[in-house]
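Yeah, one chain of the complex is gone here, protein chain that is, but the others are all in their spots.
Presenting subunit A:
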Amino acid sequence: MVLKIFFPQCCNKADSGLLVGHWLPGQDSAVVLAVIHYPFIPGQVKQYIHQVGCVGVGWKNEEAGGEGKTKEEKTGEEGDKVIFVHYEQRKVMLSQLHPTDPPVPLTQSTSELRQVFGTVSQSESLFFLDKYDDSPVKLTHWQSEGREGSIIVELMKQASTPVCLLTAWILVVCSLSVSVSRILNVFPLRFISSKLCSCVQLSYRTEHLQTVSSPTRATSHTDYMRKANIFMSFLLDVTLGLLLIYWLYRENRVGQLANALLPAADRVAKELEELLQWLMGAPAGLKMNRALDQVLGRFFLYHIHLWISYIHLMSPFIEMILWYVGLSACLGLTFALSLLSDIIALLTFHIYCFYVYGARLYCLKVYGLTSLWRLFRGRKWNVLRQRVDSCSYDMDQLFIGTLLFTILLFLLPTTALYYLVFTLLRMVVVMVQGVLQLTVDFINSFPLFALGLRVFRSYTLAEGVKFSVLCEEPGTPLHLMMDINPLKFSSVVQTYRTATYSCYPKDSWLALCKKLFLGELIYPWRHKTTKID
């Protein structure tokens, strides 16, 4: 059997002493964690080793510049091969092997690499003593030159607890006040707030802040990364929001926007009116049923007229409203974008209404037609059995049914055209809203911290390891260098994406086409009510 010894690179140049490490269960390998130098008292060393839970390997490391040649004598079996795998202890200590499972005790069944990584990271207590500590046992390991620490990190750790407590308290107060106001009218407010993107986004962000500001420290790697990602995404959001505010308010762009809004709404209304006039004439050369055409056209024209009157009524307040809405971008760019999406939805409400009217009319017509077509052929829909059965009708039933069928059939093109036009308009608005929602989603879920870690400290997120052969001389054992193979960028994004209420297309293309054909109302973007990863 080949004996594998994982040897830390920092101990290559150490003075001679005792090697301390672990045997890996089930594999023929040992992980060397540190070197205890001469002179030492064996009793104290035994006690220390027992305390930190390692195994003291009782062989000498005749170092000072050379490689330990006496290691092969340990097992005493002839013909044994030894492989030395050199690893950089600091990197292996700080890295996480992916896929990160919940930490299980290292048994025989876990893979060898996972056992190596697990052994090193679980031996933290061994690495506490550095060369400046006054202890009877002198060690060499990755931290023996002095324990690693950074002032910024320490300061942030100290500051984080009171900040977390403060944020949690603020959030509790806010949520209490919101829930108190909600008691007043429960149903309408809840329904409206579930439809408005900005309310959904706000609730989502409060949940995030609650996660981040919990005063308990993150125990597992996944929790830690999640908190860090949420925090970074929040920071990015707020920064972008503040930039947006700066840009908006610097040259009074808000005023310009408000002044441009009313003429824009007027123009949209005018275009719609022209469109309706075109439909009421002979659109694309098609001949419409004049009476129905006039009725529908006039109905929609009056609707537009009402809408424009309402907009004009609101015009003095628009600038003030926009000003305050712009200020709300300090809560984050995502909030501003979702507010924009809501404003677009409100401003194009008449298009939505037209679409609903057109769709309902068309839907009724199609259902009527299918039912009367069945009557035409002497069949009926059996509601009990959910199938089509033959049925004998009376003469007058047949007569009226045929009449109605003919009427509906010849009125179909007119209704279909109106339906088509308004559905297209509605699709345009839905696309715009969808793009905004996708941007918001992207900012919400993008794991900025994980990517930053991957770029600057690629060894922390490890997909696996790489080996390279160091020196090869006949007669000496094989020396390999074990490097960390970092996770690919796509895997980083996939693993550490924050769970979002992402909007995604509810139906496939085929289902969508079928719904369009039948005239059912379409809500193509659906918010997931429960978060998924």
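One rule holds for everything that comes next: a contact is a pair of C-beta atoms (placed from the backbone, for glycine too) under 8 Å apart; a residue touches a chain by one contact, two chains touch by 3 or more; residues count from 1.
Going forward, contacts and distances are computed from a predicted model.
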Quiz item: One chain of this complex is not shown here; going by its UniProt record, which of these names is it: "ORAV1 protein", "Ribonuclease P protein subunit p14", "V-type proton ATPase subunit d2" or "Phosphatidylinositol N-acetylglucosaminyltransferase subunit H"?
Solution: "Phosphatidylinositol N-acetylglucosaminyltransferase subunit H"
Quiz item: Given the contact definition stated above, which residue among A:Val85, A:Leu139 or A:Leu461 touches the chain not shown here?
Solution: A:Val85
Self-check item: Among A:Trp381, A:Phe442 or A:Phe467, residue touching the chain not depicted
Solution: A:Phe467
Quiz item: What subunit A residues would touch the chain not displayed?
Solution: 1-2, 4, 28, 83, 85, 111-113, 464-467, 469, 478, 480, 485
